[in-house]
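Here the complex is missing one protein chain, while the rest keep their positions.
Up next, subunit A:
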Amino acid sequence: MNQVPLFSSGRELGNLIVASNIVECAWTRILELQRDQTALPCPVRHFEVYNPSPTCTIVAFVSSPGQGDLVPSPLFDFLRTEEYKSVSINRAALTLFTSLHDSLSELKTQLTEIEGQLIITGHSLGGSVASLFTLWLLDGNSLKPKCRPFCITFGSPLIGDFGLQHSIWNSLFLHVVSNQDPVPGLFLPSGRSPPTSSHSQTTGYKPFGTYLLCSELGCACFDYPDLILGLLKVISSEVAGGSQDVDYGGILRNLKERAICKGLPQVGERFADPFSAGIIMELETIGFNQTKLLQHNIDINTVIRKMEAEARNLTQQNKASDAKKLNEIKRDMTQLELYKKNSKVLNMGYYDCFKNQGSKRDIHVEQFRVNLTGYWEGMVAQVQRKPHKEGATFRTRWLYAGMVYRRMVEPLDIAAFYKDCTKKDYINNGRSLHYKLLQQWYEEDVKPTPGDKLDSKKQKVSGILTEDSCFWAHVEEAILSCELLKSENCTLEQGKSSWDNLVKFEEYVMEQIGKYAVSPEIFLEKSSFMKWWGLYEGYIDTRSNSHSSPLITFMKNCHYTEYR
């Protein structure tokens, strides 16, 4: 089957950016700050806040680049993801940032009050600090929802070894780089790195956000990290050091004129598919023709193929297919609901039915469990690729659906676990990470039911799913404890810990019952919970010291017949 052709819009976006005034507006403030700096020798101001209009705030940073080594920084640990397990930051940027920490904290408090546009900008090392400051603002979601931040840097060196490809934060960073500016690629190994920085400390730099690369002829946007790294390296190695003062103002003015002028004839037009043609032309525009790419060992065809694969992957994710998938998953949930319902008739509950695997329908239901688990593991993995604490992890719709899924399906995992008699302690040895995370996110988001709502919870208890999805794991452990206590070769020590477990279990169950948080199905005649009660009741009756508890009273007096 022929694939749908893709397009690359790096030049269109580039022209859009230069034709809008936003980048120029940021650069003007940087110039202003630089002028003030030279006019007033001390104390050096590294940043300044401007308010060009009531709905726009600009924070500008300036400073020259320093050393290239990377140092770990706990301050930015919130950027960790599954892919980037630790975060290191350029030493010079971090040092400057830390030295400004007090005044920046103050500024942060100020900025949490504002609404409207917030542009955080900087030149050279100032841009690195602008990026760090922006990330720091984003952490913890302290900005108002109506505040729209945008970080724009000019000729800034790379700042760290982390990536933001799967985070929405990635869209908030724009790095403007001239093909005459060696600074952005300064710390890259084959670039002109200062002699002091050792190789091993500098290999980890990763770009993030969008790069607007500019030449005399035009500009184009790039967001593919490998390609950006390659291009920055080449620029850095080609441009003689020392030409530190790249005139970004002049570059932007030229580009603004260029954007409405006819383009020059280009080589890329010979390419058959529009995606490759687009990228080749984008590279040509910023001064990278085929010969130059070859010279620097950039295998552009491989890069394009990788970019294309990624783009294809992205086009398949859209709201229409998301909606479809969520409905398919709900369908599988309905099948489980039916299974649960039919199990109740057998006086057993779906947990024990599944554990016994006594009939065809128990095997049949396995397929739905597999579908559901596959879907939710995927959803959780997607969230995990984002930096921790990015804010809302899931849309509410998914958060709730995930909660229902966990309560419905995790008991089946527990059943499968304890069916294998050699296994013990599901919570520590068997529980899948995605359940833990779904539970954690849900609990972070949802407040506990206030006491006065208990009455309405009581009314509905007959239809609910047990709230603690690990309830059955506790029951299984309690059964194991009972069995151990009754066995002849139980040591004194084992006896004591088993007894402690059982007392704790009693309290736990009673608390759940009091909150109307367990399904009445646990009291069905053939359920594991009733099996436990049988064992336990037998044990305490034969025990020499008498023992009583609210749960024992509740069970002995059959109060559970009224719990429904």
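Please note the rule applied: contacts are C-beta pairs under 8 Å (C-beta built on N, C-alpha and C of every residue); 3 or more make two chains touch, one makes a residue touch a chain; residues count from 1.
Simple rule for what comes next: contacts and distances are computed from a predicted model.
Asker: UniProt name of the unshown chain, from "T-complex protein 1 subunit epsilon", "Protein EDS1", "Transmembrane channel-like protein" or "Eukaryotic translation initiation factor 3 subunit I"?
Answerer: The chain we cannot see is recorded in UniProt as "Protein EDS1".
Asker: For the chain that's not shown, point to the residue among A:Gly263, A:Gly514 or A:Gly534 touching it.
Answerer: Final answer for the missing-chain contact: A:Gly263.
Asker: Which residue among A:Arg45, A:Arg91 or A:Arg148 touches the omitted chain?
Answerer: A:Arg148
Asker: In the full complex, which residues of subunit A touch the absent chain?
Answerer: 4-13, 15-17, 19-20, 22, 117, 148, 150, 170-174, 209-210, 212, 221-223, 256-257, 259-263, 265-266, 268-271, 274, 277-278, 281, 311, 314-315, 318-324, 327-328, 330-331, 334-335, 337-338, 341-342, 456, 460
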